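One chain of protein is taken out of this complex; the other chains stay put.
Our next item is chain A:
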Amino acid sequence: MQADYLDGNALAGPLAEIFAADVSAAVSRCAACGQTGPVASLRVYDRAPGLVARCPGCEEVVLRLVRSPDSAWLDLRGAVTLRIPLRDGTGPGGQR
């Protein structure tokens, strides 16, 4: 049977509008079950009024994105963290 969802790479374009970094390369931790994995491995339900990205481990919602004509609504309640790879830089603790 054909899957009724896409993989998390489907988030790359819609999230690029908001984040400078490529979020599909980020690692998310599921708030429901703790599973950690790349955003690209989330299951994205796009045949809906918004994008709903679910954890491949427990199927709970990790991220939701609704785009209205003048706003993006991003819900990250289902993610404990997003670890976003960045170039060498300075952390909040000071200079390195």
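In this text, a residue touches a chain if its C-beta (ideal position, glycine included) is under 8 Å from a C-beta of that chain, and two chains touch if they have at least 3 such contacts; residues count from 1.
Following the convention adopted for this analysis, contacts and distances are computed from a predicted model.
When the unshown chain is looked up in UniProt, the name that turns up among "Molybdopterin-binding protein", "PmbA protein", "ABC transporter permease subunit" or "Succinate dehydrogenase / fumarate reductase cytochrome b subunit" is "Molybdopterin-binding protein".
Within the whole complex, the absent chain has one touching residue among A:L6, A:A25 or A:V66, and that is A:V66.
Mapped onto chain A, the interface with the missing chain covers residues 4-5, 45, 47-50, 52, 54, 59-61, 64, 66, 68-69, 71, 73, 75.
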